[in-house]
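With one protein chain held back, the other chains of the complex are shown just where they sit.
By written order: A and B. Residues from 1 in each chain.
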Amino acid sequence: MTTAQPAVAVQAPPAAAHRRTADGNAKYIFLLPAMTYLLILGVFPLLFSLRLVFGAWNAGQKNITWVGLDNIQRLLADSRFWDSFWKTLAFVALAAGLELLLGLAVALALQNVTRGKDWMRVAFAFPMLLPPIAVSFTWKMLFDYNRGPVNYFLENLGLDRVAWLAGQQSALVSLVVVDLWQWTPFIVLAALAALESLPIELYEAATVDGASRWDLLWQITLPLVQPYLVAIVLLRAIDAFKVFDTIYILTGGGPGTATEMLTFYAYVAGFRPFNMGFTATISWAIVIIMSIIFFLFLRAFRRLEEA
Amino acid sequence: MASDKAFWQWIEERAAAKAQLKADRRKLLKGAGAGALLAAGSRLAATPAVAKQEAPRFDGVTLRVFTQTGPFISGPVKFHAPEFQEQYGAVVEAIEAPNADLFARAQQVAQTGSGDFDILLLANTWMPDFVNLEYVIPLQPLIDADMDDELLAWDDIPDGIKRKNSWAGQTYTYIVDNDNQTMFYRKDILSDPQWQEAFNAATGKDLPNPPQTLTDFVEVAKFFSPNGGGAAWSDAGTGYGFITCVLRGQQSYWYSYPWTAPYSVLPTDVAPDGTPGIYIFDPDMNPLINTEGYVRGLTEFVDVIQGAMKPGLDADRATVIEDIINGTTLMSLDWGDTGPASVAERSVVKNKLGFAQTPGVTEYYDWMNKTWVTMPEGEIHQTPTHAYNGWSYYITSQTPNVEAAWEWIKFAGSPGISAVDVASPDSGYQPWRKSHATNLEAWLDAGWDEAEAEAYISTILAATDHPNAVFDPRLPGAARYQETLELYTNQAIAGALTPQAAMDQCFADFNSITDELGRDDQIAAYRAHLGMSS
Partner (left out) sequence: MALSAGRLARVVSYAVLVAWGLFTLFPLYWTFITSVKPQSAVSAPAPTFIPWVQFEPTLQPFRDIFGAGEGYGVSGMGDVRRLFWNSFASAFFSALLAVVLGAMAAYALSRFRYRRWRNNDIAFWFISQRMMPPIALVVPYFILFGRVGLLDQVPVLIAVYTAMNLPLVIWLLRDYFQDLPIEIEEASMVDGSSRYGAFFRIALPLAIPGIVVAFLFAFVFAWNEFLFGLTLTIDSAKTLPVQLAGNVTLRGPRYWDIAAQGLVVMLPPLVIALLVGRYIVRGLTLGAIK
């Protein structure tokens, strides 16, 4: 009895033990390079920049000096920063929200047609792949007050010309339009994927039960894709926070400071005048803000899922 | 005799080469055939027995010139580089960066030691920052050693330019582009009796040709715009009286200089120590931008934008030039580029533009005594503004090729070469040498009438040596002050703040920048800029 057990105990492990030891190293060798890479080039520099949050490296200085809480105090007291914060929130909400609606609409439309679906999907995906700098120049031309086609079309439709790049609010709208043009395809593709993953049996069953198309849409489709959509919108919102290239080209932050979003504000008020400490402070503020929003969103999302 | 024959042959060859050069230059200035010009130029230079000393050779040397992304400003560098290489052996490269990031980039390079620029072709106002970073070397020793060099032609350089090139008693830059602001106006319209009558009927005053004061200027501009009733003057579309740059990041605040300076700058004979051009700051670094005078100028600027300019508020520098030469705008106060552009092919205003100093004022604000001063009857207080001062060459302290760099600067700024550059609408350079007023060959080739060209060039040069000339302040942190002023001027233009409110905020920001950089150091630097003793 006692001799038989050890025999069994010894026999079963070899295959498993072999895999475990083989895996043992592989587990780390596969994972660690990527992780180390991101630690070195992502986390470490971020922590290094903490030194600059409490320090200063300005024009004419040779070395980094210590200034304690000065940068933070300056930032918190800076109304331009807080303006930028609210503007960025507004921009992100507007952009992500509109992209969601439009993207979903286009995806639903795509699902509904039979001809040309494939090449339409590819054509619609173009904007996502183009350099934002080039896209911004294109829209700068389109939005030109006197010579741009957008105002030309508006006039021909009997509407007033809009000062796209020069009005306080319209400049923000212009940014949203450009972002919309470039990134709605992202939502379209994701929504399309989600829609196509829905089991067709549900629809068949519902139609048999006498549901109309409208019912199908509202009662089945939308609730089922909602979790996917929330995740996608969250991703899009995070990216929208980082908007920079478009502002650089389209408005330069103007008129006045109307389109100074957070990243651009950090660049133009901190990096360009060689105020490295202040730039680091603003950057850390951005990281904190984004993290808070991200986690808030996640919490709401999880709660939604449980409901 | 053989030598005679050779001599006459040489004369013939040079004449032929010169004629070819002229023809090619004409093509160049019309925008084509650059390669031919190059070939012709080198043919001219290569003909033997020219009584010029052998140029020093710098074979194997590469000179890196840091400047803005072309084609303007950096274009001439790249264009003249091959000729320089042929004569001197050194290769000249242009390293470009977006205009808005030029200063940041130069500073990064200066402080981190990365990048290896030999020569800078940048704003004159950044001189003190570069000096404080020990990034540029004084040019006076090089100038002194070459006083007789005909390429340098020291006496050909006006005093105003020499003053702009120096700070704290030392010469650090070599300007190749004279940046000041001029009034451009349609002299054909303003001298037209029909419009003179119409203006008189509408306002009861005589139509000034051109307006001499800012107030008159505003009135004329408003009249010739849709709201004033006189917009039909333009046969290219709806006419407007005025155009300026209002887009943020496009140097809009420099366009406010001609408006704010006359009201806030004291005449030289009244100013402390007889110092000209005390502008934006007083000699103790107290900002003057929120004084009554400056704010009044800014208010008039905002007023004329709203009342006499085409709607849209998105005009940038190109628009300011284009709208004059496409015949839809009557007047502008701008850097000189509109002049050469007026003879470009697409221009419809060739020989119709008048050039004058920017308008003055009949009363100015005395910030010392805090009171308004009225000029005597018939006199006008004029203060030509030198916004940006001019693109200037610096030699960096990091370069191992000081001699070669200096030879390039002399070459690029020599009377012959610079005369060609300032006549071309594609260079971005304005006339700065005295000889530019007389060396009109390139201008005629470009399509100017001789009288027109003379009028244009002399206006630019007159602004340079004007007794009340206002230079752009050269201060450490100039880029930061400029950006702040731009932000608030832009907000005033956009209507987000009233001019007074905007300038009050600017006042606070300026003071915090000054305190941050060290008030005493700033005061000393500013006095150095003004040429005052500390």
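Operating definition for what follows: contacts are C-beta pairs under 8 Å (C-beta built on N, C-alpha and C of every residue); 3 or more make two chains touch, one makes a residue touch a chain.
This one's a predicted model, so the numbers in the text were calculated from it and none came from an experiment.
Asks: Which candidate, A:Phe85, A:Tyr152 or A:Phe301, sits in contact with the chain we can't see?
Replies: Here the residue in touch with the unshown chain is A:Tyr152.
Asks: From the list A:Leu75, A:Ala163, A:Ala258 or A:Ala280, pick the residue that touches the absent chain.
Replies: Considering the complete complex, A:Ala280 is the one touching the chain left out.
Asks: Which of these, B:Ile73, B:Val176 or B:Leu313, touches the one chain of the complex that we don't see?
Replies: B:Ile73
Asks: Using the document's definition of touch, tell me which of A:Ala105, A:Leu154 or A:Val173 contacts the absent chain.
Replies: Missing-chain contact among the listed residues: A:Ala105.
Asks: When the complex is taken as a whole, what residues of chain A touch the one chain not shown?
Replies: 15, 19, 22-23, 26-27, 29-31, 33-35, 37-38, 41-42, 45-46, 48-49, 52, 57, 102, 105-106, 108-110, 112-113, 118, 120-127, 129-135, 137-142, 146-149, 152, 181, 185, 189-190, 192-194, 196-197, 212-213, 228, 232, 238, 241-242, 244-245, 248-249, 252, 262-263, 266-267, 271, 276, 279-280, 282-284, 286-287, 290-291, 294
Asks: Which parts of chain B are in contact with the chain that was left out?
Replies: 28, 31-32, 34-35, 38, 68-76, 78-79, 95-101, 105, 108-109, 112-115, 237, 249-251, 316-319, 321-322, 326, 328, 337, 346, 424, 426-428
Just so it is clear, only the chains that are shown with their structure count from here on.
Asks: Inside the complex, what are the residues of chain A that reach chain B?
Replies: 58-62, 144-146, 161, 163-168, 251-258, 268, 271-274
Asks: What part of chain B is in contact with chain A in the complex they form?
Replies: It is residues 100-101, 103-104, 107-108, 111, 129, 132-133, 246-250, 310-314, 476-477, 479-480, 483, 487, 490-491, 493-494, 496-497, 516 of chain B that touch chain A.
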